[in-house]
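Of the protein chains in this complex, one is absent; all others appear in place.
Order of writing sets the labels: A, B and C. Residues in every chain begin at 1.
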Amino acid sequence: MRKVCVVVASRANYGRSKSVLTAIKNHPDLELQLIVSASALLYRFGNAIEIIKKDGFIPDATVYMVIEGETPSTMAKSTGLAILELATLFENLKPDIVLTTADRYETMATAVAASYMNIPLAHTQGGEITGSIDESVRHAITKLAHIHFPATEKSRERLIKMGEEVDRIYLTGCPAIDIITDIDLSLDGVFERYGGVGARIHTDKQYIVVLQHPVTTEFGSAFDQINQTLQAVKELHIQTIWLWPNVDAGTDAVSKGLRMFREKYNPDYVHFYRNFSPEDYARIIYNCSCLVGNSSSAIREGSYLGIPSVNIGTRQHGRERGRNVIDVGHDSVEIKNAIETQIKHSRYERDILYGTGSAGKDIAEILAGCSITIQKKLSY
Amino acid sequence: MRKVCVVVASRANYGRSKSVLTAIKNHPDLELQLIVSASALLYRFGNAIEIIKKDGFIPDATVYMVIEGETPSTMAKSTGLAILELATLFENLKPDIVLTTADRYETMATAVAASYMNIPLAHTQGGEITGSIDESVRHAITKLAHIHFPATEKSRERLIKMGEEVDRIYLTGCPAIDIITDIDLSLDGVFERYGGVGARIHTDKQYIVVLQHPVTTEFGSAFDQINQTLQAVKELHIQTIWLWPNVDAGTDAVSKGLRMFREKYNPDYVHFYRNFSPEDYARIIYNCSCLVGNSSSAIREGSYLGIPSVNIGTRQHGRERGRNVIDVGHDSVEIKNAIETQIKHSRYERDILYGTGSAGKDIAEILAGCSITIQKKLSY
Amino acid sequence: MRKVCVVVASRANYGRSKSVLTAIKNHPDLELQLIVSASALLYRFGNAIEIIKKDGFIPDATVYMVIEGETPSTMAKSTGLAILELATLFENLKPDIVLTTADRYETMATAVAASYMNIPLAHTQGGEITGSIDESVRHAITKLAHIHFPATEKSRERLIKMGEEVDRIYLTGCPAIDIITDIDLSLDGVFERYGGVGARIHTDKQYIVVLQHPVTTEFGSAFDQINQTLQAVKELHIQTIWLWPNVDAGTDAVSKGLRMFREKYNPDYVHFYRNFSPEDYARIIYNCSCLVGNSSSAIREGSYLGIPSVNIGTRQHGRERGRNVIDVGHDSVEIKNAIETQIKHSRYERDILYGTGSAGKDIAEILAGCSITIQKKLSY
Partner (left out) sequence: MRKVCVVVASRANYGRSKSVLTAIKNHPDLELQLIVSASALLYRFGNAIEIIKKDGFIPDATVYMVIEGETPSTMAKSTGLAILELATLFENLKPDIVLTTADRYETMATAVAASYMNIPLAHTQGGEITGSIDESVRHAITKLAHIHFPATEKSRERLIKMGEEVDRIYLTGCPAIDIITDIDLSLDGVFERYGGVGARIHTDKQYIVVLQHPVTTEFGSAFDQINQTLQAVKELHIQTIWLWPNVDAGTDAVSKGLRMFREKYNPDYVHFYRNFSPEDYARIIYNCSCLVGNSSSAIREGSYLGIPSVNIGTRQHGRERGRNVIDVGHDSVEIKNAIETQIKHSRYERDILYGTGSAGKDIAEILAGCSITIQKKLSY
């Protein structure tokens, strides 16, 4: 029985791992070892741990590892701390495989710890192209990983070009898609399950959803960037659900912008939330008139659900996308116009670019059966 | 004036950075910021800091960062600790560029800290192929680095294939070659400068040099592997200079093997050393009858100096090499035979595969003048 | 010239060190080495670094060291991280003396790092009695410190009883008093200098000030405790200046209580601030009708300035105090009644229990001249 250890480090992380966690937990030849850590434990970032527990997962360990400051140096330091902590946990849990997701600093930490410890590392969402430091980190993790589960065909091709051995690569689609393929997507009772602050949301009226993270490689601009988006939303004066950003260099500036906006305008059309369960998040974006910001969910889940989306700035630069996305710069007029265009458009057709919903099961099946060699080799 | 920060973390590191350090220090448009850390501060690993200071370098900071144990998990943890420490130092030194060398865990730590902190990262010796975890780590660092200084043409080509942008790559040769091109390579007075333990070395008689590191991805085998080499040397019964290994997962087992051998046989033909200055190391290997083990110096400096070398095991697997190297497995008979063959052969012809001695100056010149963008992009 | 290193880790820390920092900086035989760290660098906790710089101090180093979570375990972990970081800084700054203040976890970290490094440790505010973990930590630091600067005669006596050698103890009074003895205490222009959120403050009307920290040894009760105080203030419906709490186990719960209160009642009589300069803080509490909560400033500065104060709960339990304080439990009725009593009373007479304003200069003078032995000895 192979022990597969998964480190869940944020609410986004959880949404993109949940179907895999479930499939591993239910697989007769696999044992799930779950570590919940970093911002997934923090109230300021939505306390994902509570949702994880409600979903029936019992963490084998929880570990605080975010060094506060939300600057480039605290991102680096949090990565270092995470490696220290995870190495001790891996030493004691002795997993046969470690599975990690995407491109955040917690992912980097997981990858470094596992690979130095000679634990086979499996990686989802490799081979994609974006902006920010995520771009570099994602490919660095690919270079450390022993098994790849890319989400798209083009990503798979890029992994091969980068020198990864073909028989280590499995095209499975993105696990984020799994949880939206077989649930009731209606909004009944969704908002009643969460607190948040601000205006009451009326589900019978149209609304937009905004989720904008700082771009760490443009650290000093985060405050200006969020203000352009706030200005656009202010002028639109439409019912808005706003999610607080991830913990990253610049988050402090984004949060400051949001708080100052609230304080100054006390807007009666915006409600701020810290977290939703992955399914409820899917319901909320499925039913919105436009998804605004720079979250990859506009591109991943967005393409499958056909959500009219406005993608702002460089964070998703180069990422493969469907027709549902309009790209704009950090300019309030551009943003406002694009949102208006998308609101008019209504839902797009389904695009299965990021998969059809079987990623989690496929990944678990492969992890249970594949042979793994520790020593890697550039293929050329 | 650009501030270039270099982290020197071990004796090997120093030999491969020294010409660059000198060139940066002497460049009118560059300011050198030197951090000396990790095993470069430790007596057990040769106390390179003393040689560094004797050479006229004054560290801006020293920092202990090796977590003892020499297991896979302490390698991971030392990497984490190094990131924590280096981030604080970078935060206070505010370098414009960070320069890092090759593929050790301290290099990984330097790369992670600098890249999350939006500090342009320059990397030497990228694109090479080997065994061990070094192989994965080297390519991961490439993915984080903003400027590449590969040592060979084939390495340059591999960097391009891996998706690095061409105009970020400068073929300079290996700085390790620089220090051996313009010095007197005679042995006069060399051994008098060092302590060590064991038999007195007679420079008028032939001798071999052994330097064998553990292969971290073959962690559990380090003790057996060193014993094969010890057995070969014992049977040869020839004057031998033996260097203690680097700090890595498995070093403890290698050291134990060496100590047990000394205790058991009290060999009157072996002298153990912890460190030499880079120049003295060059003199010693230049004049030896055979360089044995798995150090890359047999391949780099070895090819330029034409040193008859026996390379053992997988650590240098796939690395581009000249004719001076015979590859063998961890088998005492094979090792012994290969050493005898090489002793008979005498010096090989010069091969400039790894450069001609101008790498340090070229790197400094490029660092002073090149334009650097932080945001990276896969080239395909 | 003795190098004296001071670690400033929070806004409160700064207020209680400022006069010492100034006196060290101005002393001909002393060199100030200033490290600014922990919550003093964080926006959420008032960004004291900006006030420190405005006051003309240039930090020799800044270092992030707060692990987010505000739980008992993150307090412990932040202490560990702080020791790691401070040891590296001390190693490079090479201070002759380290000076530390009071009883917070950053103080503990400073004390542990300095004492293991054989650096003489000077400690202010030792020998006092309170509740919370501060009580234990304060005395533990006393046991590590080489020179003591207690604030009161009774504290001095306790240090002697605890076995500290008499000639290591200097009764200087509390440096917090220094900055309030020679400044204009009028409110002119004070509030214009700060942002904060909530109602506009009218300086011509009476107001109260509230500052309530979590009690770490009563971690689980922080939310309930702050709600009692909020309830009392709500019923009083008087102009209120509310300061956010320090970073400690439980702060998250206190902040949550404050935010929920704001969200629910949108009170037009409360203004929330994150930080004031030490002098402005003195001005604000000097002119208030009542100082409410569990800050030691109600007791220290409060006694000297005669501020009518209501002290809630166990945090200051046992601390020597003047007549200006009424002690109450965590009960909204009790709190409300006590505030009303104090508002009626108006200012109390000056009490010089905590000193007369020369502590900073006296401490600097002693540090410049005293002889120090590293090896300590219990006096009995």
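Everything below uses one rule, namely that contacts are C-beta pairs under 8 Å (C-beta built on N, C-alpha and C of every residue); 3 or more make two chains touch, one makes a residue touch a chain.
These figures come from a predicted structure and were not determined experimentally.
Enquirer: Out of all the chains shown, which come into contact with the hidden one?
Expert: Those shown chains that the absent chain touches are A, B, C.
Enquirer: In the complete assembly, which of C:V4, C:L84 or C:A222 touches the absent chain?
Expert: In the full complex, the listed residue that touches the missing chain is C:L84.
Enquirer: In the whole complex, not just what's shown, which of C:A76, C:L187, C:I238 or C:A368 touches the removed chain?
Expert: Of the candidates C:A76, C:L187, C:I238 or C:A368, C:A76 is in touch with the missing chain.
Enquirer: Of the residues B:C5, B:V36, B:M65 or B:I339, I need the one that contacts the missing chain.
Expert: In the complete complex, the chain left out is touched by residue B:M65.
Enquirer: Of B:I52, B:L81 or B:I169, which one is in contact with the hidden chain?
Expert: With B:I52, B:L81 or B:I169 as choices, the missing chain is touched by B:L81.
Enquirer: If the missing chain were put back, which residues of chain C would it touch?
Expert: Listed in rising order, the touching residues are 72-73, 75-77, 79-88, 90-91, 105, 108-109, 112-113, 115-118, 129, 131-133, 135-137, 139-144, 158, 161-163, 216-217, 219, 249, 314, 318, 374-378, 380.
Enquirer: Would you write out the residues of chain A that touch the absent chain, in ascending order?
Expert: Touching the missing chain: residues 61-64, 81, 84-85, 88-89, 91-92.
Enquirer: By the contact criterion defined above, which parts of chain B meet the unshown chain? Give residue numbers in ascending order.
Expert: 41-44, 64-69, 71, 73-74, 77, 81, 197, 252, 256, 259, 263
In this section, only the chains that are shown with their structure count from here on.
Enquirer: Is the way these chains touch best called a line, a ring, a star, complete, or other?
Expert: Contact map by chain: complete.
Enquirer: Among all chains, whose Cα centre is located farthest from the one for chain B?
Expert: Farthest chain from chain B, going by C-alpha centroids: C.
Enquirer: From the mean C-alpha coordinate of chain B to that of chain C, what's the distance rounded to whole Å?
Expert: 50
Enquirer: Counting only residues that touch at least 2 other chains, which ones in chain C make the list?
Expert: Residue numbers touching two or more other chains: 64, 81.
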